[in-house]
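Complex shown without one protein chain; remaining protein chains in place.
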Amino acid sequence: VSVAVIVVDMIRDNVETPGHLGMAREAKAIIPGIQRLLVTARQKGWLVVFACDSFLPGDFIFQGRMRPHALRGTPGVEVIDELRPQRGEMVMEKRRMSAFFRTDLDLTLQVHGIRTVVVAGISTPVCVLMTALDAVSHGFRAVILEDCCAAHSPEVHQATVDLYRNTALRPLLSVLTLDQLISSDPEP
Amino acid sequence: VSVAVIVVDMIRDNVETPGHLGMAREAKAIIPGIQRLLVTARQKGWLVVFACDSFLPGDFIFQGRMRPHALRGTPGVEVIDELRPQRGEMVMEKRRMSAFFRTDLDLTLQVHGIRTVVVAGISTPVCVLMTALDAVSHGFRAVILEDCCAAHSPEVHQATVDLYRNTALRPLLSVLTLDQLISSDPEP
Amino acid sequence: VSVAVIVVDMIRDNVETPGHLGMAREAKAIIPGIQRLLVTARQKGWLVVFACDSFLPGDFIFQGRMRPHALRGTPGVEVIDELRPQRGEMVMEKRRMSAFFRTDLDLTLQVHGIRTVVVAGISTPVCVLMTALDAVSHGFRAVILEDCCAAHSPEVHQATVDLYRNTALRPLLSVLTLDQLISSDPEP
Partner (left out) sequence: VSVAVIVVDMIRDNVETPGHLGMAREAKAIIPGIQRLLVTARQKGWLVVFACDSFLPGDFIFQGRMRPHALRGTPGVEVIDELRPQRGEMVMEKRRMSAFFRTDLDLTLQVHGIRTVVVAGISTPVCVLMTALDAVSHGFRAVILEDCCAAHSPEVHQATVDLYRNTALRPLLSVLTLDQLISSDPEP
């Protein structure tokens, strides 16, 4: 296989917590899309990686207005039940926005011969975007899967995907729907 | 000092080349703003860093539609004359979008006791944004200086700063004008 | 606290496997020393981190003469029973020799305000040394704890600690016995 799917931050503390209502509501709305993505990925034998926030209480990220959440070792960092990883799929902890920052994800993708990284999850303008752009920095083609990503409002999500749909990085970075991804045959 | 200014990609090949007209025109328009930023920074003793694209011919970044440019060792990677670095200011080569990727910028900022990183230059949604978000990942507060940044169109620039003006990362990430930055006194 | 103890690679596949007899025998011989180190660390409130090999089957590291072992997700990557981590102590996977390579260990140490990193485990000239030198690269003082480290032979272990006992990096890098560490009071 040469395609990896990275499902970003679809964990209990982000999707099921009433603390940030907008984000939780929008995240729930993309669950069916990601489920369909996972069915496709498993059929095609793509690598599936769940990249999950996993913070320590004193992390810099919490020195702004963000409340401590997704703390390492708590149930809040688990992937939500609706997207439960299958045996053999990777669940990795990340400490910052990008799934590549201070992780061995690049080594893992290289070992599997991955060339294209498909990014889904939340939130589109921060962790999804950073993971996609960092994938390009590490030498992988990146796809932001627009109907499998969400932000705390539909407007912010839409503005983000529209911004990155057609950059100078294209086609190393692209924005596609799941149907477009499947029909574009990323692994000829 | 505890503030650093990072001027991103204001080099000959990006600002003076007729190859990508929109970007060059918009980049020229922010030169006066960045000049004023540099005057302020030098008066206040802030650290000034010029982070400049510096690619090798076969770099992955050129496997899309982007033409080879800003090649290491060529005049095209020099900071434009209008923003000429002063003696003692840092000029660093970067290989990807973020000024932190595969560079020692984090070590340099730490040695200087920097806590706030102010980002200016081009382009707002790619190298400026990645540098600002990566600054936060490395434990620095980041300011995107909206009247000292540009994209290939005013609309894209505006959409980007509007997207990141009010995220969950605030105030670790903020979007300010130069006047707002000065009056906010980032180094009390 | 400002001291962290890193116990390197004391996992089942390294200590209990008959495949590499010399290493297993020498590793067993330092278990009492590391147990005493852990008692000290817990009394003093030092941070305790177990850094454990955790490879994928196709990893580059296996393209030489080293047989696949310590594979992620298998019982072989667990810390040996004699050194069982206590609740709240960190167990981290590493993919290469240094415990800092492609991990968030540097962020973890920073969040805890660590200034001195004490390294124990196996093997002295490879994973222990790389972790200690990388600690210095990341801005931490490093101590190789000579009576809590081992190599595949006593001679190789001894030659290594003798080589690094008195380098230009001293005292950022030092070689101490556990008694010397305790009496040197690394956290005044």
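We just call them A, B and C in the order they show up, numbering each chain from 1.
Quick note on the criterion: a contact is a pair of C-beta atoms (placed from the backbone, for glycine too) under 8 Å apart; a residue touches a chain by one contact, two chains touch by 3 or more.
Computed from a prediction, not measured in an experiment: that's the story for all the values here.
Trainee: Quick one: say which of C:71, C:91 or C:172 touches the chain that got left out.
Mentor: C:172
Trainee: Out of C:12, C:72, C:96 or C:112, which touches the unshown chain?
Mentor: From the options C:12, C:72, C:96 or C:112, the contact with the absent chain belongs to C:96.
Trainee: Using the touch rule from the top, list residues of chain C that touch the missing partner.
Mentor: Considering the whole complex, chain C reaches the absent chain at 20, 60-61, 63-66, 96-98, 101, 125-126, 130, 133, 136-137, 139, 152, 156, 159-160, 162-164, 167-173.
Trainee: May I ask you to list the residues on chain B that touch the chain which is not drawn?
Mentor: Listed in rising order, the touching residues are 56, 58-60, 93, 95, 102-104, 106-108, 111-112.
Everything that follows uses one rule, which is that only the chains that are shown with their structure count from here on.
Trainee: Taking the mean of each chain's Cα atoms, which chain ends up nearest the overall Cα mean?
Mentor: So the chain sitting closest to the middle is A.
Trainee: Once you find the CA centre of chain B and the CA centre of chain C, what distance in Å lies between them?
Mentor: The separation of the two C-alpha centroids amounts to 40 Å.
Trainee: Counting only residues that touch at least two other chains, what does the list for chain A look like?
Mentor: 60
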